[in-house]
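Comments concern the structure below.
The complex is shown incomplete by one protein chain, all other protein chains being positioned as in the whole.
So that you can tell them apart, the chains are marked A, B, C and D in the order they are listed, and the count of residues begins at 1 in each.
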């Protein structure tokens, strides 16, 4: 997955307007839509239960995703490595550009 | 959130007199008022349950907030990153000035 | 255990065709067969429960295996040290050759 | 709290004779008396339940006190930072003098 395209893909599928492409502005529902859109509909509900909005998503570390959401380990590993980590990398790189 | 203003904001809303602005002197009730004042009324009670006064608040690390209070992960991440960490930074900087 | 022979052994016993020798292409069932083939039939089911496919297997760290699968500590230590770690080492070395 | 006085205070209140001032020689009951004497009577029982004598006390790390005793987080943070850590520092400094 190429970071930028992951964001474009999700923004298109989540009907986000351009001002809300940045995860900083995502509501809890946007996070749930994003996790669903990238292929983990069964795990998405846990993000609502734990009240993870975009700002919280950007603060999550590996262990928070693996043990703090009560989701299965296999999907948790992929959600963190392929999506959350990439989203954070893209976000914090943008900050420094 | 600008550190100093967070403290001023909380001291004004908590009716703290000037000698108690420093978290070192906060009682458990002051901590509960502070967590409520900065936007987390639902999570504030957990600080009373775990008997966190100002001195204990200054000793908390990220993982203590995320796993030791039995509060939701999203709010826990923000309480730590935006408030407790900032409070500690301000407090320990004051010490060295 | 010599890394390469562990992979050859497992591919032979799992009826994997050559294009699927790399753990990247293993399904959850391939992972379960692999854990069974290397001597841990009782622990193999936990990999299915947690939906660990080959890609997730390559992302697992020591603590994930020891605490995230609810398997006994003795077998967990050996599965990680002798097999998962070796598989990852072989896989990521191949990447850089 | 000044380390040496903490030890003197506790030895006086625990009726320890001089040969038992060093935590190395404390029994589980001495540890319970010490935790009570320094202000945590409600948490002291947990040290008996977990069979912590002086030698074990000197081996405890921050996380062991916070998560291994099933005591409230606020008192746990203070017991570790103000007492156990100080006791260990004093003890291991004595070793090297």
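Methods note: a residue touches a chain if its C-beta (ideal position, glycine included) is under 8 Å from a C-beta of that chain, and two chains touch if they have at least 3 such contacts.
Note that the structure is a prediction, hence the values are computed from the model and not measured.
Undergrad: Go through chain C and note every residue touching the omitted chain.
TA: Residue positions of chain C that touch the missing chain: 66-67, 72-75, 77-78, 81.
Undergrad: Spell out, residue by residue, where the missing chain touches chain D.
TA: Contacting residues on chain D, toward the hidden partner: 28, 49-53, 55-56, 59-60, 64, 68-69.
Quick note on the criterion: only the chains that are shown with their structure count from here on.
Undergrad: Starting from the defined contact criterion, work out which chains touch chain A and chain B both, please.
TA: Per touch definition, common to chain A and chain B: zero chains.
Undergrad: Looking at C-alpha means, what's the farthest chain from chain A?
TA: D
Undergrad: Can you check how far apart chain C and chain D are, centre to centre, with Cα atoms defining each centre and the answer in Å?
TA: Each chain's C-alpha centroid was found; their separation is 44 Å.
Undergrad: So what's the Cα centroid distance for chain B and chain D, whole Å?
TA: Each chain's C-alpha centroid was found; their separation is 27 Å.
Undergrad: Which chain A residues sit where two or more other chains touch them?
TA: Correct list: empty.
Undergrad: Once you draw an edge for every pair of touching chains, what topology comes out, line, ring, star, complete or other?
TA: Basically the chains just string along in a line.
Undergrad: If two chains touch, include that pair; go through all of them.
TA: The list of touching pairs comes to A-B, A-C, B-D.
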